[in-house]
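Here the complex is missing one protein chain, while the rest keep their positions.
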Amino acid sequence: MDMLTAEKLTAQDYRSDLKPVWCPGCGDYAVIAAIAKALAELQLPREDVAFVSGIGCSSRIPAYSAVYGFHGVHGRALPIATGLKMARPDMTVLVAGGDGDGFSIGGNHFMHACRRNADLTYIVMDNSVYGMTKGQASPTTEPDWEGSKLTPDGTHITPFQPLEIALSAGASFISRAFSGKPAELTRQICEGVNHKGFSLIHVLSPCVTFRPEQRAYKDKVHEEWRPTADRTEAFQKLMADDGFATGILYQGTKPPFRPEMGVPATIAEIEAQFAV
Amino acid sequence: MDMLTAEKLTAQDYRSDLKPVWCPGCGDYAVIAAIAKALAELQLPREDVAFVSGIGCSSRIPAYSAVYGFHGVHGRALPIATGLKMARPDMTVLVAGGDGDGFSIGGNHFMHACRRNADLTYIVMDNSVYGMTKGQASPTTEPDWEGSKLTPDGTHITPFQPLEIALSAGASFISRAFSGKPAELTRQICEGVNHKGFSLIHVLSPCVTFRPEQRAYKDKVHEEWRPTADRTEAFQKLMADDGFATGILYQGTKPPFRPEMGVPATIAEIEAQFAV
Amino acid sequence: MAISSVSIALTGSGGAGVMTAGQVLLDAAAKAGLYGLMAKSLGPQIRGGESAALLRISNEPVQSSDDTYDLLMAVDWGNIERFAAELPLSKDSVIICDPAQGPVPELMLTANPRVVNVPLKELAASLEGGRVNMVGLGLIAELIGLPESSIVDILAAALKKKGPEALEASKAGLRAGQKAAQSITGIVKLSPPGPSTTERWSINGNEATGLGALKGGVRFVAAYPITPATEILEWLAPQLPKVGGCLIQAEDELASINQIIGGSFGGVPALTATSGPGLALMSEALGLAVASETPLLVCNVMRGGPSTGIPTKSEQVDLNIALYGMHGDAPHIVTAPNSISDCVFTAQWSVYLAEAMQAPVILLSDQAMGQSKAIIDKPADLGFIGERLAAEANVENYQRYAVTASGISPMAVPGTPGGMYTADGLEHSPRGTPSTQASHHQEQLDKRLRKLTDFDYGDHWGDIEGDSETAIITWGSITDPTREAIDRLADEGVSVKLISIRLLAPALPDKFSAALKGVKRAMVVEQNHSRQFHTYLRGVYDLPADTITYHRPGPVAIRPSEIVEAVKAWNKGA
Partner (left out) sequence: MAISSVSIALTGSGGAGVMTAGQVLLDAAAKAGLYGLMAKSLGPQIRGGESAALLRISNEPVQSSDDTYDLLMAVDWGNIERFAAELPLSKDSVIICDPAQGPVPELMLTANPRVVNVPLKELAASLEGGRVNMVGLGLIAELIGLPESSIVDILAAALKKKGPEALEASKAGLRAGQKAAQSITGIVKLSPPGPSTTERWSINGNEATGLGALKGGVRFVAAYPITPATEILEWLAPQLPKVGGCLIQAEDELASINQIIGGSFGGVPALTATSGPGLALMSEALGLAVASETPLLVCNVMRGGPSTGIPTKSEQVDLNIALYGMHGDAPHIVTAPNSISDCVFTAQWSVYLAEAMQAPVILLSDQAMGQSKAIIDKPADLGFIGERLAAEANVENYQRYAVTASGISPMAVPGTPGGMYTADGLEHSPRGTPSTQASHHQEQLDKRLRKLTDFDYGDHWGDIEGDSETAIITWGSITDPTREAIDRLADEGVSVKLISIRLLAPALPDKFSAALKGVKRAMVVEQNHSRQFHTYLRGVYDLPADTITYHRPGPVAIRPSEIVEAVKAWNKGA
């Protein structure tokens, strides 16, 4: 239908009419805008795109788009997306969520999705906090952050390094962006969607309510990375990373995961194996 | 009791009288032997050691020791061990299991245990297969292994790199051993137990039933690594790794995770906050 | 006898500060020697969403929210359609609203309440640093007759850090509100408090649950945050280190439940708190706790379901999963506090039960109880402290899972010389060795059931109040509205017996039969869609042939009058 109309779809066409539940000023507003823009740039028919998420402020995002969406349970966005992509390889599948959803409860799926390298684009809105449950430490929270009542003296735990883990686990496209620089973010989403394989787009997206100091991200980020296909080089860049470098860190060429097709047979032919 | 007797405990004293369910020739026999030997070397009172595992052939191991043990559910050995260590910091806690238990279903706990860096020693018996469920591919299985009926054409998935992930995630002691070289394994276990923080000991331990070709590991392993405290150096070694280098790859100095203690108060004092 | 009270709803969008105003009102009431209850109606937004503080204040203990609100003050009407159903009014209700916020929405007028316009925003704007919620607070306090001094005391304490200007600004707001109230007449005033005999507490259900657990001996907590259970954890986190314990935040619920299994195996009474989705993730490990006989307490604070459901709203919907959510034959304990005050006792008792029987206990609270704050008499302490039957050192041939008459076997705490054993979720011999043998399976199954059914639970199985041929059987947070309904029926000469079950599992037919003594007919009251409690009771107990149910889902609270009406309709044979 979209394909038949002569008119190009605008970014607005990829947005739904729902008003986000987000706080005024939340970084996630820029992310949905960038996604809509990227989809418009790619001119993907809306019905051929699906957008899957877990639970969290950030995970509310699919309903704010006008493509097919699945707002699943906490931490399981990637399995839902993987199943969808395996069953429906013709769909373009985006996945999104927060740092808690993706790296805490969903950490195992994250690692295995990187390994499996199915053709998914995973956008993580990292605010180093659990926004939705009112401000607990997430895996990417600084060890000395004392803002949560659950860990009033800080976590004392080494922050999770999403890009390092993605690289170790085998993701074939890895980038970082800042929600406050939407053009770069839009570009990365386009590249990620075009990339054949698992793409991680790590978005620094401030939580103005529980981490108001993250407003300062805008002074900290620096565009730095150009894509490399050399894992060692990518690791070296990460060893020198201050957490605020942006750009495409790594883009490899390993083929995306696709289950094999078989020689067709009818059910009757298959049943024949049981005849004595 | 053990402490009072003048006699030294022997390796045998750390073994129970149960006959393992393992197949003849299984690599895991050497692992329980090395553990018993290491404990004897360390002369730890048996009652002060606990040994936690999940489910799998390898995970049967605690009952073959004579220390306190917990044979939990599949994939959850590390959380049980973490809880035990947090509640009972005085205990020496060993954790063990297979590649499926630790890196597939238990992958998230593995990552977060590395990050948290509690003082645990985690021994993974890696045979690149699910032994207990009769031979399916595990995360460390080669992508072209066609020995499983579930993935008859191979998995086509990049194998999981336990040491890379451990290093990325923040483990403070990382080593690799081969069950066929028990002296080195014993040494690593001693070092791991002595290390204050999370120790991963990755043991290549052949499954002679479903991966008989792993008998050839003995010709492939090569002692190579000397400990470094430099993550970058450790990464470089891993970039050059063929999967069969043994030794201690990395030993860092970050302090083990310990919850904070507080200023003592009585329940009555605590209750006072509710009085109007 | 039914109590006399004033009920007030304060509503407005997130930033409007209605929760703060409600909290101050409640605290001030406490200060003035009154009792009170404040429930919360929250939307999904973190900030700026619709919300309501729902108060009831009285000179007698407040059990439950009332049927309707005497006063509804709307700071604005944002998204009112989403929760209007939670704000029942009557023709005697008074809506106080700001004409600047537009006309009163039609759906608030169906009961024909009186509407009083007060230019709240304008009044606030006319003051230096004036805030609408303070104006509203002054207005409400004046209307219901709450002494200004008690409010000022509370504000002074709350604003200490912000300096005297903040307090002055607030006071000015209060006074503007009081003045505005003068023109409004015909509002019920609070009766003055009776003489206070006992210490009063201001506490919410989640804090009470945390406190009870601490008193019962819990010293290790591992958990993953989830609405509406997080406050249990937030309360416990800073308390535990004071008594030599600790709390750790886990990566997920699979980790948290297994971590407390580990801690408890280590001999330390352990707890986690969660809500439906988290409890679902804990099912497998709860089975492990059953099989390995590891004591632990899971406090499940229910919210609307299924799935992610309605996280901020209350329902009694996790009874099924709490009772039956484990694979295999997995007998365990399920308890439920039946008031905010009872959260302290039930949590404490639950730790005791878990430790005594070496079994997992699931305590079912809910959002309505957990996130509501009450002014109550300080709860009595019955002194239950968790203690498990420990194995002595160097027992010859120690058998961790020895088959004993009580079903309870001495448990060696790691560190005990000669007590070394391996806990196992595989079926096992008495020693703990994995076994596939039919006789081992049978004797361990028998033992794990027997230890629960033969235990002496004393008088705490349930609260049985009054005597009548007619009984209401209920549990959990619906007990208090039921109590009030029964009081009201009594005022009308209709007597109803209350059976509120605190120990939901194991089923104890003797206790149930004793409770039913003299009862000819029963009504089962619960707040869910599928009659989970009624179905359970039918399955495990013999109910009177004449048994009906009154149930419906959330998020709207079940009010005393609904129960009164249901009983009357039943009496009429409707």
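In order of appearance the chains are A, B and C, and numbering begins at 1 in each one.
Please note the rule applied: a contact is a pair of C-beta atoms (placed from the backbone, for glycine too) under 8 Å apart; a residue touches a chain by one contact, two chains touch by 3 or more.
All values derive from a computational prediction rather than experimental measurement.
Of the candidate positions A:72, A:180 or A:252, contact with the unshown chain belongs to A:72.
Note on the undisplayed chain: of the listed residues C:165, C:199 or C:329, the one touching it is C:329.
Among C:126, C:437 or C:571, the one in contact with the hidden chain is C:437.
Contact between chain C and the unshown chain involves residues 43-44, 81-83, 85-86, 254, 276-277, 279-281, 283-284, 287-288, 290-292, 304-313, 315, 317-318, 320-321, 323-331, 424-427, 434-439, 441-442, 445-446, 449, 528-530, 532, 535-536, 538-540, 552-556.
Where chain A meets the omitted chain, the residues involved are 1-2, 18, 45-48, 50-52, 60, 62-63, 66-73, 75-76, 79-88, 90-91, 108-109, 112, 259-265, 267, 269-271, 274-276.
Contact between chain B and the absent chain runs through residues 21-24, 55, 57, 73-75, 104-105, 107, 130-134, 136-137, 139, 149-152, 155, 209.
By our rule, only the chains that are shown with their structure count from here on.
Summarising the inter-chain contacts, the pair of chains with the most C-beta pairs in contact is B-C.
The distance from the centre of chain A to the centre of chain C, with each centre set as the mean of the Cα atoms, comes to 37 Å.
Residues of chain B in contact with two or more other chains: 108, 111-112, 260. The set of chain C residues touching two or more other chains comprises 238, 247, 251-252.
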